[in-house]
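For this view, one protein chain was removed and the others were kept in their places.
Here is chain A:
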Amino acid sequence: MCGIVGLFLKDPSLEPRLGDMLTDMLITMTDRGPDSAGIAIYGDQTAGAAKLTVQSDTPDSDFATLEDDLRRAVTGTVSMTVADTHAVLTIPNDYVAATRGYLKNTCPGVRVMSHGETLEIYKEVGLPRDVAARFDLRGMSGTHGIGHTRMATESAVTTMGAHPFNTGSDQCLVHNGSLSNHNSLRRKLRRNGVHIETENDTEVGAAYLTWRMQNGATLGEALESSLNDLDGFFTFVVGTKDGFGVVRDPIACKPAVMAETESYVAFGSEYRALVNLPGIEVARVWEPEPATVYFWSYDTPPTAKAA
C-alpha cells in the first residue's frame, strides 16, 4: 500500500499552517503505511545559502560538535538546527560539495537526507503520528510539501528506506507501489556511476530520475521516460523548488485523488486525507489520469501532458 499526501499553497496566508495541515493528512494515511513516515517541506530561503538536512541514529554524539567543526571547515556563515535525529545545516551555497565531503570522511554516522535552498526532508521509522511529533512537523511553515506513510514491500523498514527520497537540489520523490525491475535497473545505474545506498525500489526510481536529469533531461522529461523504463506499479509525487508533479503508471492501480481550490492544490492517496482541508466541500476533486505528467508551479501555469 503506502499513503501519499501533498499540498501546494496558492494562498500565502496558509503558509504558517502548512505543517499542521500536512500532519493531519499524513496521520489519516496511517492505515496505508504504519511502518515509517516522512515529509519534505519547502520553507524559508537564505540568500546565498544552501540547506543540508542530515540524520544520525546517535544524534547526541554526532551532532554535539558538528556545528563548531563545520565552522572550522567552511568559510562563511554556518548554522545548525537540531530536531530529534535530524539536523538542518545552513551553509554557503559554494560549500555544499565540500560539506558533503567533510561529512562523508569524518562523520560516518551522519547521512544526508536532502540538499537544496528551501527543501528539508524528515523521515523515520514509526507511526506517522509519532514521527510527526518527534520533528514537530505541525509547527513547520512553508509554501508546499509532500508526505509519505510507508508499508514496506520491497526492502527493510529502515530510515533510509523511508520516503521522501532526494533526487537533486530541492527535488524529492515519494512513491506508492512497487517496482519490479529495480534490481536490473540498480545494476545498470551503478554501472553508470550512480550511487545507490539501499535495496529499496523507490531509491532506484529516485536515482533513475536524478541520472536522467544529470544527463540533460528536465524533470518532466525524466518522468515521461520513467513510464517506459520503470516496470511495476507506481503513483509518484515529486516535489520541486517551485511546485510539485504527479505521475501514475499506465495501469493506474495505485490510487490518487486531487483537489484544487483558489487557495491550494492537494494530493491524497484517498479522499479521506483531504476531508479536513478548508473549503474542500467546494473544491474541484478529481482523479489524475494514468500515464499523464501533471505539474503545478508558482512560476508557470499548471500542465497535464499525456506521455
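Rule of thumb we're sticking to: contacts are C-beta pairs under 8 Å (C-beta built on N, C-alpha and C of every residue); 3 or more make two chains touch, one makes a residue touch a chain; residues count from 1.
By our rule, contacts and distances are computed from a predicted model.
Colleague: Hey, which one's the missing chain according to UniProt: "DNA modification/repair radical SAM protein", "Protein GlxC", "Putative tricarboxylic transport membrane protein" or "Acyl-CoA dehydrogenase"?
Modeller: Not shown, but named in UniProt as "Protein GlxC".
Colleague: Touching the absent chain in the whole complex: find that residue among A:84, A:221, A:242 or A:270.
Modeller: Final answer for the missing-chain contact: A:270.
Colleague: Using the touch rule from the top, list residues of chain A that touch the missing partner.
Modeller: 250-253, 255, 257, 270-275, 285-287, 290
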